[in-house]
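Removed: one protein chain of the complex. Kept in place: all other protein chains.
Entry: chain A
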Amino acid sequence: MAKTVLIDPVTRIEGHAKISIFLDDAGEVEDARFHVVEFRGFEKFCEGRPMWEMAGITARICGICPVSHLLASAKTGDKIQAVKVPPAGEKLRRMMNLGQITQSHALSFFHLSSPDFLLGWDSDPATRNVFGLIAADPDLARSGIRLRQFGQTVIELLGAKKIHPAWAVPGGVRSPLSEEGRAWIRDRLPESRATLDTALGLFKQLLDKFSTEVETFGLFPSLFMGLVGKDGVWEHYDGHLRFKDSEGNMVADGLSEDDYQDFMGEAVEPWSYLKFPYYKPLGYPDGIYRVGPLARLNICDRMGTEAADRELQEFRDRAGGVATSSFFYHYARLVEILAALERIEQLVEDPDIVSKRTRAEAGINSLEGIGVSEAPRGTLFHHYNVDENGIIKKVNMIIATGQNNLAMNKTVAQIAKHYIHGNEIPEGLLNRVEAGIRAFDPCLSCSTHAFGQMPLHIQLVGSSGDVVDEVWRH
């Protein structure tokens, strides 16, 4: 007779999810699943709305990475209008995306994941959070908070709001950066770089300490996918798509988002509202691939800025080539913040960012558009069909986190199998399973949970699959 352990809700992630762990008669883990339990239906209710509204509406998919949707939507609008965005518009969009990568990655590292590293996987769940970190190490907590604030303020200085700025539009952006804004960014950059250096130093020490986590938190081969720029340089806004495998072999390169349906499929499972994208040539579920910071570092030839390039080399040395452990997502995120800060440093001196020519204006010139952008968590696709008046007829979106769904499931199963033996499961071991999910920093664009509101819910399932008994553990 089998048993199921349910972690409900998974905490300190962005969105609502549960994890089920299936135990056999001997209390050994057979399998585990990551369930996303929230659904809103943007792909349907956007139909009939004007294309120009889409950036504002789809930004509301996500309060953590609204800029990603804003940019992917605006880029889809660029294609429907068949316009070329003025250089200032593109540079300003890039700057906002870099601000977002900084704030979102800082949030993942300092606010959500560092309590596990610094307070301990087994520490008291009541204080194992950002407030516990504030109590334990106020200086580190403060500098992490200020690093995230830097990224959020870059967004606000450009778009007038930290969350959901109505700023990027089809054709470009509404306004340039002010001189005051430019001065603020310039002044705060050194502190941000110093914080990042501290975080990198801290994490590298932890890597030595957490060798078991490196080996169990999603260490397996998969494909990696993301955008790269000219000459294979790390890219976050525009470029072409590339797939590489775990050996570092090029699987596909020079792909355009316009053809995404040729190489990406989306599978559905009854036990999750999150679909399961896969690489079509390998089929489902063999076409497992990972996106986001780890993937971007694995597929690019170099970062393209000085300090980040040095750090990429060290990252690869420590990973032994291609980083196939999802625990390295944390490290990759820090390298990306460094790259973002270096690029902001360059952009803030660029005369274009205060130019008033930020937007091309045009009507509907194409009835279909596909836009892509690198969100903090991976590659984001928007696909719209419109009528002659720009009214939306069809929408499809492939969200970054979804593309890690197969990998997240594999990760929770791997961790559970390693740590869980027998029916008595300490809370700290379940926290490790959750931490495996936190490594991906999934953005599930939230809902709630707590139907069963107990920390542990054990079901006894008969051979026919019926629940024959349930146990609540407090």
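For the reader, a short list of remarks on this structure follows.
In this section, a contact is a pair of C-beta atoms (placed from the backbone, for glycine too) under 8 Å apart; a residue touches a chain by one contact, two chains touch by 3 or more; residues count from 1.
Note that contacts and distances are computed from a predicted model.
The protein name that UniProt records for the chain not on display, among "Acyl carrier protein", "NADH ubiquinone oxidoreductase, 20 Kd subunit superfamily", "Aspartate carbamoyltransferase" or "sulfate adenylyltransferase", is "NADH ubiquinone oxidoreductase, 20 Kd subunit superfamily".
For the chain left out of this panel, the touching residue among A:Ala32, A:Met51, A:Ile64 or A:Leu118 is A:Ile64.
Interface note: of A:Lys3, A:Arg93, A:Arg148 or A:Arg182, the residue touching the hidden chain in the full complex is A:Arg148. Only one residue from A:Ala82, A:Ala135, A:Ala183 or A:Met250 touches the chain missing from this view: A:Ala135. Only one residue in the set A:Met250, A:Val268 or A:Ile391 touches the chain that does not appear here, and it is A:Val268. Chain A residues in contact with the hidden partner, per the touch definition given at the top, are 6, 8-9, 11-16, 18, 20, 35, 37-41, 43-46, 57, 60-64, 66, 107, 111-112, 125-126, 128-131, 134-135, 138, 141-142, 145-146, 148-149, 152, 161-164, 265-273, 275-276, 278, 284, 396, 431, 445-455, 459, 467, 474.
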